[in-house]
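Missing here: one protein chain of the complex. Every other protein chain is in place.
Labels for the chains are A and B, by order of writing; each one numbers its residues from 1.
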Amino acid sequence: MLRIEGLTAEIDGKPILQGVDLEVPAGELHAIMGPNGSGKSTLSYVLSGREGYEITGGSVTFNGVDLLAMEPEERAASGVFLAFQYPVELPGVGNANFLRTALNAVRRHRGEPEVDAMQFLKLARVRMKELSMPEDMLKRGVNVGFSGGEKKRNEVLQMALLRPKLAILDETDSGLDIDALKIVADGVNAMRAPDFSALIITHYQRLLDYIVPDRVHVLMAGRIVKSGGPELAHELEAQGYAQVAA
Amino acid sequence: MVAVTETIEAVQSVAEGGYKWGFETDIEMEFAPKGLNEDIVRFISAKKNEPAWLLEWRLKAFAHWKTMVEPEWPAVNYPKIDYQDAYYYAAPKYKVAPKSLDEVDPELLRTYAKLGIPLREQAILAGVEGAGDSPAEGRMPIAVDAVFDSVSVSTSYKERLAKDGIIFCPISEAVQEHPELVRQYLGSVVPPGDNYFAALNSAVFTDGSFVYIPKGVKCPMELSTYFRINAKSTGQFERTLIIADAGSKVSYLEGCTAPMRDENQLHAAVVELVLMDDATIKYSTVQNWYPGDAEGRGGIYNFVTKRAACRGARSKVSWTQVETGSAITWKYPSCILLGDDSVGEFYSVAITNNRQQADTGTKMWHIGARTKSTIVSKGISAGRGQNTYRGLVKISPKAVGARNFTQCDSLLIGDECGAHTVPYIENRCMTAKVEHEATTSRIAEDQLFYCRQRGLTQEEAVGLIVNGFCREVLKELPMEFAVEAQKLLAISLEGSVG
Partner (left out) sequence: MNAINNAAGFLARADTLSTPVWAASTRAAGRAALATYGLPTRRAEAFKYTDLAPVTQAAFGAEGQALALPALPAMRGHARLVFVDGVLRGDLSNLPPRPLSDAAGLLGSLAHATQPLAAMNAALFEDGLFLDVPAGEDAGLIELVSVVTGAMGPIAFHPRHVLRLGQGARLTLLDTSDGVAGLGYLHNPVFEISLGEGAEMAHVRIQREGRAAFHLSSVHTAIAARATYDNFTLNAGGRLARNEIHASLDGPHAMCHMNGAQLVGDGQHADTTTDLHHAAPDCGSRQTYKTVLAGRSRGVFQGKILVSRAAQRTDGYQMNQALLLSETSEMDSKPQLEIYADDVKCSHGATVGALDAAQLFYLRSRGIPQEQARSMLVEAFLTEAVDGVGDDACRTALSEAVAGWWVGERSTAPLAGRA
């Protein structure tokens, strides 16, 4: 599904990714772990098409299509979803309006009929209940005045509604208490399907107790230095990055 | 907690009271005749043995000045200045020009010692061995140029600096020794006709400092000029020109004092800074001209034009000023951000107490791409002082990605003073971002009470809180200056709380 080959990227002339190779087959959940500054967030932004990152080499294909040639909204429409580490606040943009606009943009791309306000509300209510989100969060501005946990849940809600093929979760566990963490993990686990893959970017092994990955990769200094099964995460937690990567 | 201790000491020293720099040095002086006309301009030029081009330049500026009118837009009031009733040239009299510090009138040296300027012993002892980097001492030496009324009397560390190719000398000397540099850059940042006081200065400037830092050189010590108005009825018109060539770096300090007199004296200086690619200039001022007495008698009219041209890419200029003195301050150290990615900063503390008036701020003119500017202004009004921040942030269409952040805070002490904020923001570039914030407040009763409950007197508490209010600016000052500045803040606010 996702194939990254020799990917190098820099910000303001400073190299961050220095040759990332990674393959995520359909139906698999992969975790990427690494210390601060290893390039984890850069990888997630490069995959989702944020400006300010210069791709200096390598390739990324998504179901055989060149992902890097696409605009951010095209990537989203074709099924790439980024759950932001720091979700952006959009004052004045109502959450319901935002979610429905995004859903319909993606549905249009898939050739599915658009949903009207009533249909949308029905859909959203079901998902919000699963995520224990109060309904008034639909009326508020996107992420405005949300607590850290509410923002993360709002990200997972968007994922549930947009039904991506590849979800990139960028430190979704940061700032979450244990209850919220479980809710978010349940949300991700519910997405598991033969045509759904995920890249779970995290600093700690904690999240991986709830979302058990098929593979774990260690990213250090812009490169995948080690890959293994779920047990690698525990190894990292016990021994630290320096030890494991050595 | 050194800062706090210093502050408290400073407040306590206030008990003795007054402006401690207010003495007059009794020294034999040479004056030009009173008044202002072409002959005076010629007299000054001749005294300085200037080349013809400079005399021409002065005369042109003078002719232009005569066509101009004094600006009325600043929020300051003062009686009309009689430009004919002042001396435009006053200099300590020497039979022979001094060759070294030893030949300088000891009375003059005593003056500077009284003012706490490390001109002689400290300078010479520490200087020659390229010192100051001795970690035990932990202090950088400071090279000092001292300007007494119309002339520079001494410059220390010249030889040490010359080793690095740095020129630091009185501008009158630079005219003789480095005419090509002076001719190229003088008036290139502040043209003679720029404004009323700049034109006046261009016509009659007498001395000031000249600095040239060659390519790639990081100046090994702080450079400093100390300005002193001593003589009666004398205007001071100094001119400072600093050129930082590509990749160079310098920190420059200036300090000013004047005797207590019940007449008003005019100080109209021009400072020009030129920065090439990757050059950095940090320019710090502690301005403590005599502010006048509690009733507003006397004091210096401080009408100053300061401007930096960031001509090179990635050049950076930082203005830091602590303005505690002068009866009237009219001053807008500005940055022309021409080079791409160049940076301008302005950090200011201005205090007005008694009848002092200050109208000060900055202009940030963004021309190059991705240029950045930061403005932090702290105004403190006490007594019957009036304090205005006036600033312009101008973004040209080509300044793509430019950024400005401005923070203006005013503190009022007592209900007879005024605090005013007049920012102008002109943005013609879509991708630029300008943010401005301003607040006005007073020292909260609960803050005062908290301090006093811990044993501080009212004045100590005020000094402490004011220093906190100014912290963002004071931390930009070099160490020695920061301590001095904190003391000054406390002293300047003497008697402002009942």
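Here, a contact is a pair of C-beta atoms (placed from the backbone, for glycine too) under 8 Å apart; a residue touches a chain by one contact, two chains touch by 3 or more.
Computed from a predicted structure; not experimentally measured.
Only one residue in the set B:Gly255, B:Gly361, B:Pro423 or B:Pro478 touches the chain that does not appear here, and it is B:Pro423.
Considering B:Val76, B:Val189, B:Leu412 or B:Cys451, the position touching the chain not shown turns out to be B:Leu412 (whole complex).
If you put the hidden chain back, the residue from A:Gly34, A:Gly49 or A:Gly222 that touches it is A:Gly49. By the touch definition given at the top, chain B reaches the unshown chain through residues 73, 397, 410, 412-442. Chain A residues in contact with the hidden partner, per the touch definition given at the top, are 48-51, 71-73, 75-77, 81-82, 84, 87-93, 97-98, 101-102, 105-106, 109, 141, 158, 162.
Rule of thumb we're sticking to: only the chains that are shown with their structure count from here on.
Chain A and chain B have centres, each the mean of its CA atoms, that are 54 Å apart.
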